[in-house]
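Apart from one protein chain that is not included, each protein chain of the complex appears where it belongs.
What follows is chain A.
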Amino acid sequence: MVKDDSYRAVMDRRNEIMKRAIGMDYSSFEISPLSFDYEALMSSTGYSLEDCIRIQSDAGVGKTPLLELKNLTSVARLIAGGRKGARIFIKDEASNPSGSFKDRRAAISVHHAKKLGYSGVVAATSGNYGAAAASQAAMKNLKCIVLQECFDSRGIGQPEILEKQRKCEALGAEVIQLSVGPELFHTFLLTLEETGYFNASLYSSFGIAGIETLGYEIAEETRRRFGRYPEAVVVTHAGGGNLTGTARGLIKAGAAETKVIGASVDLTGLHMASDTDFNRKSFTTGHTGFGVPFATYPDRSDVPRSAARPLRYMDRYVTVRQGEVFYMTEALAQLEGLERGPAGNTSLAAAFALSLEMDKDEIIVVQETEYTGAGKHHLSQLSFARRNGIEISVGDPRTEVPGRSIVLPSSPGLIRPVEMDIMKLRKSLAGNLLSMRDIRTAGHEDIRFLMEETRLGRNEVIGILDGFGIIHP
């Protein structure tokens, strides 16, 4: 019989493809139609934090420098005046082998794939994770295939993604480039099925456990150098893994009081699956187009239950504008001698402004940088934007309209992150879990699960259940 590779047929056999491709049976974590045992999923890797540190260390990953941004801190203090303006630090994750924190995730996934005897790994990503998977696979003599959403229907590619293609290929990977559309997942499943390779998912427990070392290193180093944990850690938020893993690592180090703040680029109004909007955005990740849907329904990823569950850990969520991030990217290079990003600087733009609210003796940490270069540079992105009819100007970034204009702030004091209504996101998450899983009745364990997922109180959770007409104890 000929294998049916139609969209529907492939999606219908996704569970069996996934089971073989990740070597894990997710049904063992299920508690009820709604709830699953998240901590059991996380510990199912079989790797402790110490194991992850050792695996990464063997692969040249981690122990990156934590740099104090003294000049940017001085600028913040000049704007803030008085006793405000916290010390800003940045974790220079660009010094990992493939140039981003994604090496931490890939190190654990690829190590595990090797241990289980897979001959290769597959990753679906247009971002730095492809390069990370390629780099780690190269070190461990495994094959690697990366799938990227890369071109619009005119065949025009985002410069940042084109560069990531080059980087993946430079590190020995095979790249499958696709045009815009969520059916990348269909090709991803077919590729897993055809090759029998490991699904090096960004959202598996391996992918998230690998980031815990990042939060752990930040907490350990600030404690050692300054005798305290940072008051705040700002994380660029997209699919939720970066925030989840970092927060878990902070907690494991004892820094449970540190505020974890998510930051995304505001791309409101641009549709992520739209062919015409695709090249009208200057950020391919770390934006609200991923940040909001993945926070309010994490299980939309490429595994049955995502290990990235950001609302379990996020204390605040702010958005910044494209122009503000490009400004900070330029400022980081000019004032601190660090040419990095731009995508990784989303949290830097937020942290700079947030430091103004904090006291001088407090510490705010930007937990990643990423490598830069042709295509993956603010100059490439801005030039590409101008060619695509986006208006670029200098002024008040609050006037920026995603997809139509980019406004570089005329002075650093105009960088002002916008606070997201996190309570609304928490309620939306509860609602999505109930409706996406078609829940009609809920038990005690479901109430507990929703409280853990959303960090809402019991009464709020019960109010939501009542609102959905769900029978509960």
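Note that a residue touches a chain if its C-beta (ideal position, glycine included) is under 8 Å from a C-beta of that chain, and two chains touch if they have at least 3 such contacts; residues count from 1.
Convention: contacts and distances are computed from a predicted model.
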Among "Glycolate oxidase FAD binding subunit", "L-arabinose transport system permease protein AraQ", "ThuA-like domain-containing protein" or "2-amino-4-ketopentanoate thiolase subunit alpha", UniProt-listed name of the chain not shown: "2-amino-4-ketopentanoate thiolase subunit alpha"
Residue of A:S28, A:S48, A:T268 or A:S383 in touch with the missing chain, whole complex considered: A:S383
Contact with the hidden chain (one of A:G127, A:P310, A:G341 or A:P412): A:P412
Which residue of A:A123, A:V180 or A:I261 touches the chain not shown here: A:V180
Residues from chain A at the interface with the omitted partner, ascending: 6-7, 71, 74-75, 78, 120, 143-145, 150-151, 153, 157, 159, 162-163, 166, 169, 172-183, 186-187, 194-195, 271, 273-277, 326-327, 330-331, 333-335, 374-375, 377-384, 386-387, 392-394, 408, 411-412
